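Structure first, commentary second.
Here the complex is missing a single protein chain, while all its other protein chains stay put.
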Amino acid sequence: MSNEELKVKITELLPAATFEEGGEWLTINIDPKDWLPLAQQFRNDDSLYFDYLFCLTCIDWKTHLTMVYHLSSVKHRHNIVIKSKLDRSNPEIETISHIWKTAEFHEREVYEMFGVNFLNHPDLRLLILPDGWEGRNPLRKDFEDTINMIKL
Amino acid sequence: MFITKYIKDVYKGVRSLLVGMKRTLYYFTHHKEIITQQYPDNRDTLVLPERFKGEVVMPHNENNEHRCTGCQACELACPNGTIKVIFKNELTPEGKKKKAIDKLVYHLELCTMCNLCVEACPSDAIKMAQTFEHSVFDRNELTKILNNPGSKIMEGVE
Amino acid sequence: MWSFSNIANNLHKWLSETFNPTMTLIIEMVLAGVAVIGLFAALGLVLVIMERKVSAWMQIRLGPNRVGPKGMLQSLADTLKLLVKEGLTPNGADKLLFNLAPFVAMIVAMLLMAPIAFAKDFQLWDLNIGVLYVSAISSIMVISILMAGWASNNKYSLMGAMRSGAQIVSYELSAGLSILAVVVMTGSLQVSDIIHSQADGWWIFKGHIPMVVAFITFIIAVTAETNRAPFDLAEAESELTAGFHTEYSGMKFALFFLAEYVNVFIVCAIGATLFLGGWMPFHIGNWTQFNHVMDYIPSSIWFFGKTFFLIFVIMWFRWTFPRLRIDQLLNLEWKYLLPISMINLLIVTAMAILKWHF
Partner (left out) sequence: MFEEVGTTTEGDIIINVGPQHPATHGVLHLVITLNGETIKKVEPHLGYIHRSIEKMCESLSYRQFIYVTSRMDYLSSHINNHACALCVEKGLQVEVPPRAQVIRVLMDELTRIASHELWWGAMAMDLGAFTPFFHAFRERESINDIMEETCGARLTMNYMVPGGVMQDLHPNFQKKVKEFMQLYKRKIHEYDELVTGNIIFQNRMKNVGYLSAEDAVSYGCSGPAARGSGVSCDIRKIYPYEIYDKLEFDEVLETGGDSFARYMVRIREMQQSIRIIEQLIDNIPEGDFQAKTKAVLKLPKGEFYTRVETARGELGVYIVSEGGTTPYRIKFRSPGFSNLSVLDHIARGSKLGDLVAMMGTLDLVIPDIDR
């Protein structure tokens, strides 16, 4: 499906979604509440069939966090980017690790690096950081580590 | 049939093993194929390619002159803060004050040999040397001053 | 003639003339013990350097070449290093068993030296059940490995010991059955009898294809029994770091290491004795001239030549093949080697009864 067709289809599925222009791929902004049902439709709808989550990350915009999901379809070869704005002080979003298995590890990484709480995640523990780092999120912009970080 | 399949399996398996053994026997008997380089012994004949990135050096000519204008392009280009340019004020023959480099400090221990400083240098004052045996007993020895003592800038380099 | 048996006989004669019989026996036993220990050390040194050189040449490398002429003293330097290393005993280990295990391994390897005929009429103890003795004693080896694995208080060691136990117990069978093939042909369990029965041709040539099959089975089985690659599951380093000797260091580790190599030597010596005629020279039918030349080569050289050839074959396996998995290892034994060697034993028995061999 081309970007235009995707746009029409997604507007049908979720009228509240807003679209972002300028990117290579179709980018939609959604509310975190809408994400889980939408994700299920993305995965299961035959004309969309986004079965490959190739990137899951988060951006710290100092005022808020943005979750970014890059989805692709191996069958139809179309891509889409989903963004969802999260509250910075209490970021929460539904997990999608049961829909795309790869999300389990990626969400754990985002959890420890940005402190995003993934609701209903089966095993939300620190993956990369050593024990005792809960609550200190290195990839947030205001993270300070006076010992290990060297300012040039 | 079961028995023929069994025998065929055994034959195929043994054959594949013998093929592998033939290959190792070939190397066991052909010592010409040995590729070992006996490193510390072949130091005299060891030639590194001219582009090999060993460390940053500043070439000087026979009059103890270098080409560095002190433009700090290398310092800015370096991702690790490996290079620090320290200035001094020099008097030109006409009596004017002129900025020149006092020291070009190079921290070999921080250097990743990325070649970005050499690329950035507008006057070709620094280049990569082919030395690679950098280990020393004291870490301080890795902090080098690239320009020779008493050296000055070459005529005509701006 | 200047041979091992002459030296031994002259020594015995001189000792009997000088001392009373009890004293003679004691001195001879001490001498034999010293000789075995000396052979042990020498074998360890030679086999380690041999393995390293063989592996290096197969891997297009030079191998050790710094210590001594052409690196020949490398294993001496290694031994020295191991001697001065601290022998650690882990805190949670069973101290007695942990320290005992390497010595059990050594003692087993030493006991196995007894019935081996190193040269013509040169044997420590030519007991009439020599072959049975060898297969019986070599089974004790597994006890030392289980001891080491259990006493180390380490999961890797324990798993290595478990694997090793399963492996050695299974491969005893086909090793035993292929030895039996020779015993059936010879009609004797005595090592000297078996060697003498090969005066007119080695069993591997006399016994047609069944004997070749028995020989191959034997080599595979003993490779597994001595925990050598491709059957080195007990110490599979990519799975169990070092298996049963993970916790050992210094000289205790060296003893395991040495015992492994001496075991390889012993099983190869047994293989050479049973299938390749021990110290018997190579004879071809009625080529008297050729046979005469062969007789000139001393018997000890024949024995060691054959043994080292078999050792080389086992090393050759090690540096060519990947390791088997534990279930495949047992499959190979129970589904392939054991049926094959059983049927083979039947054929050999039939051959022995019907006198089909040369």
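Quick notes on this one:
As written, the chain order gives the labels A, B and C, with residue 1 at the start of each chain.
One rule holds for everything that comes next: a contact is a pair of C-beta atoms (placed from the backbone, for glycine too) under 8 Å apart; a residue touches a chain by one contact, two chains touch by 3 or more.
Values in this document were obtained by computation on a predicted structure and should not be read as measured data.
Hidden chain, full complex: it touches shown chains A, B, C. When the whole complex is considered, the residue among C:Ala8, C:Leu45, C:Met58 or C:Ile195 that touches the unshown chain is C:Met58.
The chain not shown here is touched by just one of B:Asn64, B:Thr112 or B:Thr143, and that residue is B:Thr112. Taking the complete complex into account, C:Tyr156 is the one of C:Tyr156, C:Phe218, C:Trp279 or C:Phe303 that touches the chain left out. Which of A:Lys33, A:His64 or A:Lys101 touches the hidden chain is settled by the complete complex: it is A:Lys101. If you put the missing chain back, the residues of chain B touching it would be 12-13, 16-17, 19-20, 22-24, 27, 35, 48-49, 51-53, 77-79, 112-116, 119-120, 128. Summarising the interface, chain C meets the missing chain with residues 55, 58-61, 155-156, 159, 163, 229-230, 232-233, 236-239, 241, 319-328.
Counting the whole complex, the residues of chain A in touch with the unshown chain are 22-25, 27, 51-55, 57, 59-60, 68, 70, 74, 77, 81, 100-102, 104-106, 109, 127-130, 138-139, 152.
Note that in this section only the chains that are shown with their structure count from here on.
Farthest chain from chain B (centres taken as the mean of C-alpha atoms): C. Inter-chain spacing, taken between the CA centroids of chain A and chain B, is 42 Å. Computed centre separation for the pair chain B/chain C is 51 angstrom, with centres defined by C-alpha atoms. With centres taken as mean Cα positions, chain C sits 63 Å from chain A.
Contacts with at least two other chains are made by no residue of chain B. If you check the complex, the residues on chain C that touch chain B are 54, 57-62, 65, 316-317, 319-321, 336, 340. Chain contact summary for the complex, chain B toward chain C: residues 10, 17, 20-21, 23-25, 27-28, 31, 33-36, 38.
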